[in-house]
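Notes for the one structure printed next.
Of the protein chains in this complex, all but one are displayed in their positions.
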Amino acid sequence: MSVRQALLALLEQGPMYGYQLRAEFERRTGSTWPLNVGQVYTTLARLERDGLVEGTGTDDEGHVIYRVTEAGEDEVAAWFTTPVSRSHPPRDELAIKLALAVTVPGVDVGAVIQGQRTATMAALQDYTRLKRTGRAALPGAATDPADLAWSLVLDSLVFAAEAEIRWLDHCEARLRRVAATRDDVRRPGEAPAAENATDKAARR
Amino acid sequence: MRGWRPLLRLAWRDARRARGRSILVLVMIALPVMAVTAADVVIATQDVTSAESLDRRLGSADALVSVDPYSSNVIQSFDPDDGMGSSAGAQEGNGHTFADVRRVLGFDTRSLELRDGEIRVTTDMGVASAMATEVDATDPMTTGMFRLSAGHYPKSDDEAVVNQALADRGFSVGDRLEVVDGHTLTVVGIAESGSFRNPAYVLARPGALGLTDETGRPRWLVETGPVSWDEVRELNKLGATVLSRSVIENPPPKSELPPEITTATTDDAWLAIVVLVVSMALLEVVLLAGPAFAVSARRQSRTIALMAATGATPEQARRLVLAGGIVLGGIAAVAGVAIGIVVGWLAAPLVQGLSDSRFGPFDVPWLHLLGIAAFGLASAVLAAVVPASIASRQDVVAVLAGRRGDRRPSLRSPILGLALLGAGIAASVYGANQTSMGEVFIAGSAVVAVLGMLLLVPVAIVGLARISRRLPLPLRFAVRDAARHRTRTVPAVAAVAATVAGVVALGIAVTSDAAEAEATYTEQLPTGMAQVTGFYSNSGRIKPGQWDRYAAVVAGELPEHRVVRVSGVPEDETVIGFKVPGAPTLLTIHASALGSSVLVDDELPAGLGIQEADRTRAGRALARGDAVVLADQSVAADQVTVLVERFSDDGASTSSKHERLPAVFVQPEGQVAMAQAVLPPAVAERIGLEVATVSLLIDGPVTESAETDLQEALAAVSPDASLYVERGYRAEDATVIVQLVLAVLGGVLMLGGTLTATFLALSDARPDLATLAAVGAAPRSRRLVGAAYALVVGLVGAVLGAAVGFIPGIAITYPLTSNAWTGSGPEGMPSHYLDVPWLLILGLVVGLPLLTATVVGLSARSRLPTIARID
Partner (left out) sequence: MSAILELADVTRIHGSGATEVRALRAVHFHAHAGELVAVMGPSGSGKSTLLTLAGGLDQPTHGAVRVEGVDLASLGYKGRARMRRTSIGYVFQDFNLIPALTAAENVALPRELDGARAGVARRAALQALEEVGIGELADRFPDEMSGGQQQRVAIARAVVGERRLILADEPTGALDTDTGEEILRLLRARCDAGAAGVLVTHEARHAAWADRVVFLRDGVVVDESGTDPAESLLESDAAR
C-alpha cells in the first residue's frame, strides 16, 4: 500500500517524528488524502518491525524520531522505479452501481448517469477552483518543488474526474444507441399490417 | 505521358470544381484566340491565291497568253503576277505575233482575244474614267470571268455592259454610253468583274471601245489542253507571258523557276514587328490569366504537400499545376479556334461589303489556326509556370501543419529586373539615335523594359506593404494581403503595368507626332479664306469657261463673299525657275497654293503669305512693273533671272529661255513659300508666258455648313473643282481615333486585370472577411476591402507602367519626329517634337484605378460571410 512507501520516501529526506510526517505528507499531496496520526504511527510501527526504519531517540518534547534504514532506502528506490500495477483494478463503486442499474429492471439508468455526472462535474470544478485559487496559483508556485508536487496531485484528481465524466458520456451514448436499435427491432414486427394497407391502396 | 495522366485527371477535377475561376481563365485565353482566328479566316478568305483566281482571270480557258513584241525573252514565275521580267527588248520589235504562239501550242488551239485598258466616259456630271475590257463575253471560254446581274452580254459592237459602280453614276440598261473621243454604245446589261467591284468598269466586244495597243495590250485566252511549264518556258522565249491553268494547279518544283525569279523574302523589320506584337500579346494574356493559376496553385498547396508526403517529387508537384494550364489552355484553344472559325464565316460577307475587291472562296488556314491554338495553349501553360514552380518548392511540413509554405523570394530576380530595365533604357537611347529601324529597336527595348519591370513588381508591392502601417484599415489590409499573395498580385499588377506602359509609350508617340504636324503646319491661305482650284482634270485643262461656272456657283452659295480670280502661269507645260547669280537657292521648297507657283497680277494677291514688313514694298514693286520674288533669306540684289522651259505632251523639252527682270525679294511668312513669284501682267506678256485663271479666292469666314453646301454644289458642276477652306491646324481624325482607341483598349485591359485580381482576392479572403464580421465589421467592409484591393492593383500597376512607358515613348519621338531628312531646313526648327498626353496618362494612372475601385466598391457583395463550423 502506498502510504507505507510514501512515509518511507519522506523519511529518506531526513529523520522525522510521526506528526511531522503527517504534516509533510499533507503538504505535498494538498490535503487530498487526509491521513490521521494513528494511521501514521501504526504504519511506522510496521516499518520498524520490517526493519525499514529505526527509532533514533526522542527530541526535547518526547517525540520519537525515526530514520530510514539501508533496507528502507532500497525499498524506496524499488518503489519509485516499479510502475503502479493495474492488474487488480481498485474496486469501483460507480462501475458496479451502473452495471447493476443496467441489469436491474425499473431503474432509470439515464438519471443515474446524469446525477453522477453532475456530481463529478461539481467535484471537478472544486479541484479546478483549488488549482486556480490555492497555493499552486500563487507566484513562485512553479519553482517550489513541494508546491509543484501538490499541483501534480491535483492534476491527477482532475484527470481522473475528467476520465469518469468521459466514461459516463460514453455510457450514456451507448445506452441511447441500444435503445434506438431496440426501437428499430420492434418496428419490423408492426410492418406487415402497414404494408398490406398500402398494397391495398395501390391496387385501388 | 503515363506520369501525366493522374495529374491531368486531378487538374480536370479541380477545373470543374472551381468553375468560376476556370471560366475566367477560359475566357481570358479563348477571347484573343477567337479574335485572331476570326481575323485570320477573314484574311484568308479575302486573300485570293493563284489557284483560286484562275476562274476569274482565265474563265474556262487553259491559259492566258500575252505577247510583247518588244521583248525577246520573258522570265516569269509560275504565276506571272508573282514576278516577271523581260530582258533586252529589241528596238524594232521581234516581230513575234500570236501566230508564233499558235505554233508552239499546236494549230488546233482555239483562241479568244482579250484587251484590258482604261477609257473615259461622259457622265451626267462630266467625265469619268473606267476600267475597260474588250472581249466576246458570250464565248464559253470566259465563263467565270464576269458575273452578269441584269440584261445580257454585248452581242454587237455597239453594245456594252457596265458594272454596278458605273451604273450608280447614272447608267441603266438601255442608256447610251459615250466614250470620250470614241464610239457611243448602248448599255445592255450590268455585269461585275470577277476581281473587283470598284472602280467603274465597262465590258464590250473587241474594238467596240477603241482600246489601242497603247491603252490596253491584247492578250489571248487559249483552249488547247493543259499547257505545261516547258511550253510556258518556250513561249517565254518568244516574248510571251503565260498564265497556265495546269502550271498553277500542279506547280512544278521551285527549282524549275528561272534563277532570276527569287521568291519574296520576308522583310526583317516586318518580321521583328510581328514577333514583338505576338510576344506582347502573349505576355499580356499570360499576365491576365496568371492570378487565376496562382490562386489554383495555392488552393492545391495541401494536395501538393500530401502528394509530396506520399512520395511525389517536386517535379510532379510542378506538373500538377502545369496540368491545370494544359487542361484549361487546351479547352480554351480548341473552343477559341472553333468559335473563331464560325465568327470568321459570319464576318466574311460583312467585310466583303466594305471592300472593293472580290474575296476568294471561304478559306480556313488550318496551319495558321494550329499556330494560334498553340499560342492559346502556350499562354495558359506559361501562366501556370511560375505558380507551378513556386508550388513545387513549397515547404511540405509547413503546409501540412497549416502554415504557409512559401519560400522567401530570392534577391536574384529583382536584380535581373533592374538589369533588364537598364538594358531596355540603353536600347531605347540607342534606338533613338538610329536613323533606320530605330522604331523597331525601341519597340523591342520596350518589351525588355516591361519584362524587367515585371520582376520589380514584387519589390514594389512588398515595399508598399512595409510602409502601409499608417494607412486606413481597408487599404492596409489590401496592401498586406497583396504582398502576402504575391503570386496572385504580381501578374495582375504586371498586366496593368504592361498595358499602361504600352498605352503611355504609344500615346506619347502619337501625340508627339501630332505636335510635330501642328508645329510644322503651314497655312495655305489666311485662316478663314477659301479657295476653289481645279485647273486640271483627267482630260487635261478645263475649258476656260469653266471658271465662270465655278464663280457662279460660289456666288450663288456665298452671295456676301468677295470672290477674286487669281491669275497665274499654267504649269502643265511650262516649268519656271528663279535664280540670282551668285546667291544661294532662293527657295528650298515652295508650294503652288493658289493654283500656280507663278502668279500674274499687278497687285499682291490676297492669301499669299508674305511678311508684313515686305508687303508694301512688294505692292509698290508690282505697281512699278517689277517682279516680286520670294526667298528664304534676304537677298541683296535688284534683278532676277527667270528660266522658262516648255515641254511637249510626251515630256520632251521643246524650248527654254532665260530672262533678266528687275525684282524685289520678299520673305514668306511660314516655313513654306506659297508661290515663287508674282509677275506684273505686262512682264508676263513681255516674256511670252501664258496667263490664265488658276483659282478662285473667296473671302472668309466660310462656315463649315457653308463649306459642305458649296462642296456639293461644285461637285454637281464638275468633279474636278476642289474647294479648300483654311481653318488652321486641326488634329487629324486618325490621331484622335488612335488616342481614343488607346484609351479604351488600355482601360479595358486594365479593368480586366484589376477586376480579375480583385475578385480572386475577395474570394480568397473569405475566411479573413468572416473574421472581420465576427469582430464586428460593418457590412460595407467587404466592399471597402475590394475597392482598396482594386485601387492597390490598379494604382501600383499604373504608376509602374507609366514610369516604364515613358522610356520608349520619349525615345521613339526622336526617330518619329526628327527633322533630319529635311537637311538644312529653315532655322529655328527643333530637332524633334515631344508632347506628352498628360490627360490620357493622368486618366490612366489616377482616374482609371479610382474608377475601378468605385466599380468594385459598388458592385461587390456587401454581405460578409459567416464562420461556419459544423460541431
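Lettered A and B in written order, each chain numbered from 1.
Throughout what follows, a residue touches a chain if its C-beta (ideal position, glycine included) is under 8 Å from a C-beta of that chain, and two chains touch if they have at least 3 such contacts.
Only a predicted model underlies this, so the values are computations on that prediction, with no experimental measurement involved.
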Displayed chains contacting the withheld chain
A, B
Going by the contact rule already stated, which one of A:A71, A:A122, A:A146 or A:A180 would touch the omitted chain in the full complex?
A:A122
Given the contact definition stated above, which residue among B:A778, B:L839 or B:L858 touches the chain not shown here?
B:A778
From the list A:V3, A:V158 or A:L175, which touches the chain that is not on show?
A:V158
Which of B:R480, B:H590 or B:R783 contacts the chain that the document leaves out:
B:R480
When the complex is taken as a whole, what residues of subunit B touch the one chain not shown?
403-404, 470, 472-473, 476-477, 480-481, 483-484, 767-768, 770-779, 781, 866-867, 869, 871
Missing-chain contacts mapped onto subunit A:
114, 117-119, 121-122, 124-125, 127-128, 132, 158-159, 161-162, 165-166, 169, 173
